[in-house]
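Entry: chain A
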Amino acid sequence: MSALWSLLRRDLLLALRRPSEVLTVVFFFVVVAALFPLAVGPERATLRMLAPGVLWVGALLASLLALNRLFEADHRDGTLEQMLLSGTPLTLLVVAKIAAHWVLCGLPLVLLVPLLGVLFDLSGDALGVLALSLLIGTPVLSCIGAIGAALTLGLRGGGVLLALLVLPLFVPVLVFGAGAVEALAAGLGSGAHLSILMALLLLSGLFSPWACAQALRIALE
Partner candidate 1 sequence: MRWESWSAFWHMGGYALYVWGSVGVSFALLGVEAWWARRERVRTLAWLRAEQAAHAHDSTGAQP
Partner candidate 2 sequence: MRRIAWTHYAAPQTFYGLAGVCWKPLALLALALALAGMWVGFMVAPTDAQQGEGYRIIFVHVPVSWMSMIIYLAMAFWGVVCLVFRARMAGMLSQALAPTGALFAFLSLWTGALWGKPMWGAWWVWDARLTSELILFFLYIGFIALTSAIQDPRRADRAGALVAIVGAVNVPIIYFSVKWWNTLHQGASVSLTRSPSMAQTMLWGMLLMALACWVYALAMVLYRTRSLILQRERHADWVAQLPELSPGVRP
């Protein structure tokens, strides 16, 4: 357990010392959100309808940007191999890396979304559900994405390959995440969608670290 915390702390510290990486991801999200109204026009009703989908896809793409570098730095300086050889179970270390990724890239998006939702004229209720769906959903993206990041470790063209591998697997999260807000707008209540998101979080939380550890072994052997 202490290994988990120390690895998590180390990753967060490293990221704080080079904030540009995290800030790039965050600003990417903001820019994408700002581009859509420019593309579809300022009509408020249209924007309100598009907002959940647009913001969710933006969050998806922003998460993807940072996934590339999840294991890259450690792989380059040999830390990753040390992690493999150390006595600590690799799965535990992977949990730490995924958690760090989420704190640095997922959580800021959740915190930003109320602000961006204002750009799309979303009501308070809708904003709340959107933020909640992102809060539950972005960890799932980190979990699934980590598997892809491990599989494409060190490959040329890794970024695009990672996106190709991982985006189809993101679809359920996207459907239920954006769908939660749309269900609210349709008067059906977001409970069902959010429950399913929780279930996805539990599933991916349980299986992804193990699958990701296997992928790391495959990549490094």
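The rule is short, and it goes like this: a residue touches a chain if its C-beta (ideal position, glycine included) is under 8 Å from a C-beta of that chain, and two chains touch if they have at least 3 such contacts; residues count from 1.
In picking the candidates, the idea was that all candidates are chains of the complex that A comes from, given by their letters.
Keep in mind that this is a model prediction, so the values were computed, not measured.
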Single touching candidate for chain A, where 1 or 2 all sit in one complex: 2
For the chain A and candidate 2 complex, residues of the former touching the latter: 147, 151-152, 155-157, 161, 164-165, 167-169, 171-172, 175-176, 179, 182-183, 186, 188, 196, 200, 211, 214-215, 218-219, 221
